[in-house]
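Here the complex is missing one protein chain, while the rest keep their positions.
Right after this comes chain A.
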Amino acid sequence: MEAFVRHSGLVYPLNRANIDTDQIIPKQFLKRIERKGFGKFLFYNWRYDDDGNLRDDFSLNYPEYQDASVLVAGENFGCGSSREHAPWAIQDYGFRVVIAPSFADIFYSNCFKNGILPVQLKGEEVSQIMDRAEGGECYLSIDLVDQIVFDGTGWSATFEIDEYHKNMLLNGWDEISVTLTYDDAISAFENQQS
């Protein structure tokens, strides 16, 4: 997995709460058996019209957000289905960081397996970013080592993340390889069960 240490990029604000994984990637795209190529289907029903053309009234399609790599959204982001196609689509589209006041548990944990950093900030901090990004170009830097989000104007906010997930992202570890080093403990557990 690709490591994540720090990232700077343009913010795309999506000011909605409870964005569910059916919105992030609708079911018709879950039939594919690959991990790649989901980016063009991200937020499909919002981004495209019935004929499959990009809608010009959905903000992600605005020219000013075309290079965005930091997604900022409302609370409970990623609720609903456990589909990992959601982080795959977000990552494949080009986002490296998702910032929200809260995340659904399964989505949150899925992000770490795909080199995406989910950043949980306070509601008011998210609102500040949202206002700025809706008002004009907004760039943020996100540093995982110091657990901080900041911009060029002196604004900053810190965030919590548990050590385990932090190390996994910083090192780009493949979790299975790590777990396989515990093979003896797993076998011992199995022997004692049977």
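Note that contacts are C-beta pairs under 8 Å (C-beta built on N, C-alpha and C of every residue); 3 or more make two chains touch, one makes a residue touch a chain; residues count from 1.
Just so it is clear, contacts and distances are computed from a predicted model.
Taken from the listed names "Dipeptide transport system ATP-binding protein", "3-isopropylmalate dehydratase large subunit", "Ion-translocating oxidoreductase complex subunit C" or "ABC transporter permease", the protein name that UniProt assigns to the chain not shown is "3-isopropylmalate dehydratase large subunit". Of the options A:N18, A:S127 or A:Q147, the residue whose C-beta touches the omitted chain is A:N18.
Of the listed positions A:Q66, A:T158 or A:T179, the one in contact with the omitted chain in the full complex is A:T179. Although one chain is not displayed, its contacts with chain A can still be listed: residues 16-18, 20, 22-23, 26-28, 30-35, 45, 50, 75-76, 79-84, 87, 102, 104-106, 109-110, 113-114, 162-164, 175-176, 179-180, 182-183, 185-186, 189-190, 193.
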